[in-house]
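If you scroll down you'll find the structure; I have some questions about it.
For this depiction, one protein chain was excluded, whereas all remaining protein chains were kept in their positions.
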Amino acid sequence: MTSPALGVCYYPEHWPEDVWESDAARMAEVGIQWVRIGEFAWSRLEATPGNLTFDWIIRAMDVLGRHGLKVVFGTPTATPPRWMVDKHPDMLAVDINGRRRGFGSRRHYDFSHLGYREECARITRLLADAVGSHPALGAWQTDNEYGCHDTTYSYSPAAKEGFQRWLAEKYGSVEALNQAWGNVFWSMEYNRFDQVELPNLLVEKPTPAHALDFRRYSSDQVSAFNKVQYDILKAKRPDLPVIHNFMSRYTDFDHYDLAETLDIASWDSYPLGHLAVSDEPDEVKRQYRRQGEPDNTAFHHDLYRAVGHGRWWIMEQQPGPVNWADFNPDPLPGMARLWAWEAFSHGAEVVTYFRWRQAPFAQEQMHAGLLRPDSEPAPAYHEAMEVAEEIKAVGMAGTATKGRVAVVFDYQSEWAWEVQPQAKGFTHGAHVRAVYSAFRKHGIDIDVLPPSTKSFAGYDIVAIPALFAWNDDLRTAIADFEGHLLIGPRSGSKTQDFSIPSRLGPDLPSNQLDLKVMRVDSIDPSLEVEVKGSGGVHLWRERIETKANVVIEDAEGWPVLVNQGKLYYLGASGTKALVQRVVDYLIEEVDLPILALPAGVRCRTRDGFRVYVNYGSGRATLTQAKDEAGYVLGGAELPAAGVTVARLATAG
Amino acid sequence: MTSPALGVCYYPEHWPEDVWESDAARMAEVGIQWVRIGEFAWSRLEATPGNLTFDWIIRAMDVLGRHGLKVVFGTPTATPPRWMVDKHPDMLAVDINGRRRGFGSRRHYDFSHLGYREECARITRLLADAVGSHPALGAWQTDNEYGCHDTTYSYSPAAKEGFQRWLAEKYGSVEALNQAWGNVFWSMEYNRFDQVELPNLLVEKPTPAHALDFRRYSSDQVSAFNKVQYDILKAKRPDLPVIHNFMSRYTDFDHYDLAETLDIASWDSYPLGHLAVSDEPDEVKRQYRRQGEPDNTAFHHDLYRAVGHGRWWIMEQQPGPVNWADFNPDPLPGMARLWAWEAFSHGAEVVTYFRWRQAPFAQEQMHAGLLRPDSEPAPAYHEAMEVAEEIKAVGMAGTATKGRVAVVFDYQSEWAWEVQPQAKGFTHGAHVRAVYSAFRKHGIDIDVLPPSTKSFAGYDIVAIPALFAWNDDLRTAIADFEGHLLIGPRSGSKTQDFSIPSRLGPDLPSNQLDLKVMRVDSIDPSLEVEVKGSGGVHLWRERIETKANVVIEDAEGWPVLVNQGKLYYLGASGTKALVQRVVDYLIEEVDLPILALPAGVRCRTRDGFRVYVNYGSGRATLTQAKDEAGYVLGGAELPAAGVTVARLATAG
Partner (left out) sequence: MTSPALGVCYYPEHWPEDVWESDAARMAEVGIQWVRIGEFAWSRLEATPGNLTFDWIIRAMDVLGRHGLKVVFGTPTATPPRWMVDKHPDMLAVDINGRRRGFGSRRHYDFSHLGYREECARITRLLADAVGSHPALGAWQTDNEYGCHDTTYSYSPAAKEGFQRWLAEKYGSVEALNQAWGNVFWSMEYNRFDQVELPNLLVEKPTPAHALDFRRYSSDQVSAFNKVQYDILKAKRPDLPVIHNFMSRYTDFDHYDLAETLDIASWDSYPLGHLAVSDEPDEVKRQYRRQGEPDNTAFHHDLYRAVGHGRWWIMEQQPGPVNWADFNPDPLPGMARLWAWEAFSHGAEVVTYFRWRQAPFAQEQMHAGLLRPDSEPAPAYHEAMEVAEEIKAVGMAGTATKGRVAVVFDYQSEWAWEVQPQAKGFTHGAHVRAVYSAFRKHGIDIDVLPPSTKSFAGYDIVAIPALFAWNDDLRTAIADFEGHLLIGPRSGSKTQDFSIPSRLGPDLPSNQLDLKVMRVDSIDPSLEVEVKGSGGVHLWRERIETKANVVIEDAEGWPVLVNQGKLYYLGASGTKALVQRVVDYLIEEVDLPILALPAGVRCRTRDGFRVYVNYGSGRATLTQAKDEAGYVLGGAELPAAGVTVARLATAG
């Protein structure tokens, strides 16, 4: 694999053509190798139906190519022009309150609308023909940020018909659907598929299976939408990778599924905005407002490495203040460099800054770029240049080192607990990230695994927190696993049809885990139940019946952590302290090597290098690790937003 | 009257027929005598229009009957099948935002829709014919939880037409309506009844009389809906009682009115869920999260005793964690027993647990039953069995002892202050419950009285807090009363037409109470005005002009409690401490005997027994009361969730 590279997002249509040349020259000067273009330009490519004008963007590609820049070309399907809405008025999605969502921004289309899907196929085909052979072209991007602005779900007639067809195909008979959904419960039985309603505007909640199936259906539409473009682009240029830029913490559709028609996954990393809109506690938001939460970005790196089957980019990297959160801080000096290095250490092939020049107009005029609106360099311009030089100097290549620890993340489990939290705020993701952070505090490399994983071989420890229902692959992986397995609360507590399994959760064979969750105590978050020893339980605890060994119990004698062989079951939402205690216990059991990291410092290894980043707002001092052979960038003293790269003694 | 009995809610349609027999046997083994069935089974009784299949439910009744169980048969009208919506698309209610509320859960009907009302008459008639003579049948239930999921109000065309007809009948002429509503105020005068709009989606609030009349109209529709079924069921079996299961703290329709076509009132008691969704302070929610608020359940017992003219049941008793609050705690061990005993002590004839077996599917799969989904006993199974044995052993029968204290509760006053709070959060119910709790802390038996009460004879003290408008009956009762009367803030401050009375509130003859409320100081809840002596005033205080005797005044010299003869007027929302002070003052005036109860302990007397229950989370020690002749269940030491029954010395 080649060395990491930098990129930038560029909108030639926003600037006079006579600026393109100097823009390209300056990009090259910074050390940028990739330029993403095109994804919002439909109204300039086809100003009225059929009036195609691709010449100008080809000229832009010519300019970029002349400066040695490679182009990622984005299909413009996230921004259909106004005339498209005249042509297909019902292509507009309908929100959960039954209101059409109008033209005037972006993503104003319904994934269930087959007419619009065909329009997207048409423009993709035309573009593939027009620019597909351009020498500067290096990759494709499909659409832009699927799901952004809550656009995965639509409650339109098109969605209703599509959902009914999808159900007919899935269940075969309406009796099977009635059975699977438990429709006998409140006389909700359907006589025909065309009677099935969408699960919005009901009197009371729908059956959870109804809600979950609608999410599965909607997710499938996003994947199907992407496949149309993928097939066209690959048919034209089988050699070029097709990429999509996902949004972090957007889980409305299954990214693993969609990535079946991608070659590389990418995601858009806005650490400050994401912290601002997250549900992190206020003190974390204050402490890290100019850096971002120290584990969140890394978690997404590892997630999208899994989504992309190992290949992934940052397609949009925050370069300065953004415009879309309630509060949009200025990153600490150095963060635009730190974020790039951190991404590379987790295996990113390319980090593409968004965007080249801050636009003085329209919705994102307060979103920084590498250049200010007056074309002077913004701080990230210089930081990007620094990164470009450093990656050359360090000589890192290869891929992210495989971890000894893995954690399973599952989109369907996110949907399941949103549909039925039972304790408000109970989510799959929070449990996954809690375990992830507890391992990462010790400098341990972690992999994220999809629920389709068939084998855990090679890992010392695998964690499966709050996973709603087993599938056959996971059952096999669990049965065959010889390492330590930590199963978190609520895992396996449902069938795929969103019912309680007949042997109750966690629904594992008793020779694996002889344990039943009898009932749940759901706890107001202002309360914490003490745990014997240390730590606490909050939000959720399970009353379990077990013959397994109780490792930890709470102050009222409820088992919290039990184990049977190498399988551990955590029957509660632990506080940060308790999750750390459980993770530390496992690390000790396995005798996994750990690092003593200063607060706020994190690290990851790739290709024989360990990259340290300092998210703290003060200076930190590293202790040289046993497996390191010295620093090749920075040193033991890490300033705020600082980066140090160590070469591993064991490195090839 | 016979001894208290236990019941359970059962859904034969949810389980294979071959399980019915053992289910019935185990019910009998627990000591259960009553089984409620049928109320959600319409799609199994009539899968398509006119396709009636009652045979299976008759077989289920046969099975139950064979085990000596009596059946409460519920009409299934809360869950019309999907085909009904095809037949009557406009039967779906419309919410306050103008949106149709769709099929897919329950209660998807509009009380104003006369076509659906006729369908309900039809199925009720058919059911009465089919099962009305079954030997196991012991009672009927109409529909299920009227008003649940905010279904009393609909803003549909049907509701609008119904409202206009109702107004025409009430007012006779549009001039009378304009006069009553004060429509001259903003040129809101109507020329014809068919111009009257529903009071939603206006630019500013409607006149309060408009809003109140719409609530009265809507309440009347619920009563009319019930009457249709009641008349049919009584015509078939005049000997069997007709019951409805009300929801606590649901006050959108007038339960007293509706109960004119009931023989027995019942209510569904979910103490933990109700505490979770209540507006109790957070510390109360934390302290009692696994027990419920200690006075709320009892208040509803006393309320529904009034609603049922003395006859009442618990139709659904929480047996473990439920599924519908934001947080759903596990009850303390013993609570399923405590709640049953407490209900019996307040006069319940039957306490019916909801439900027999936890359903592993559909909306309520996280709602506990007496059995777990795997058919093993849940904790409440054993607790119910204990109760069944204990009630036999104790030998309590008869009715709840008539109290020496009564408090008036009025649904229209709830509506009135919701329409016009003047201080946000000012409610009738909160004032009623505050007084209720202050008396109950002393172990005093309290009765709840409806506003239609014509005489207070027999009571030592009657309290009327925050009652919006007098009616003739109440005026008579007040004038004739020889006991002590406590009138709370805002009482009598409006006419029945929601205007200020010409002599201002509280609008009593000056020989009864020479006092006028000149204006109101409405107070942000973060503030408290001190009261001379002790206690405080918050939310609401009245500037009153009076010749009566000032008993208590606040630190700024505003009269708080005044009295004239045996009539006391409290012109403020008191803090808990102040309400207790006022109540204690009255108790002393009347020389009412009180008990010294440990914190968290409450009691009630019935049929010569006093039942103590411990809502505290620790052990409590009772002091033997003077009127007691010893304990017949438990003893002076009450564990958490414990029950002690004392025999009264004076008992028959």
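Going by the order they are written in, the chains are A and B; count residues from 1 in each one.
Quick note on the criterion: a residue touches a chain if its C-beta (ideal position, glycine included) is under 8 Å from a C-beta of that chain, and two chains touch if they have at least 3 such contacts.
Keep in mind the model is a prediction, meaning the values are calculated, not measured.
**Student:** Of A:D90, A:D231, A:E364 or A:E418, which sits in contact with the chain we cannot see?
**Tutor:** A:E364
**Student:** Among the options A:S22, A:S105 or A:T623, which residue touches the chain absent from this view?
**Tutor:** Per the contact definition at the top, the residue touching the missing chain is A:S105.
**Student:** One chain isn't shown here. Among B:V30, B:A209, B:M247 or B:A298, which residue touches it?
**Tutor:** Hidden-chain contact among the options goes to B:A209.
**Student:** Residues on subunit A that touch the omitted chain in the whole complex?
**Tutor:** Residues 13-14, 40-44, 47-48, 76, 79-83, 86, 93, 95, 97, 99-108, 149, 151, 276, 282, 285-286, 289-290, 320-321, 323, 326-330, 358-366, 368, 372-374, 378 of subunit A touch the chain that is not shown.
**Student:** With the missing chain put back, which residues of subunit B would touch it? List them for me.
**Tutor:** Where subunit B meets the chain not shown: residues 97-98, 181-191, 195, 197-210, 420, 422-424, 497-504, 516, 518-524, 526-527, 543.
One rule holds for everything that comes next: only the chains that are shown with their structure count from here on.
**Student:** Once you find the CA centre of subunit A and the CA centre of subunit B, what distance in Å lies between them?
**Tutor:** A distance of 48 Å separates the two centres.
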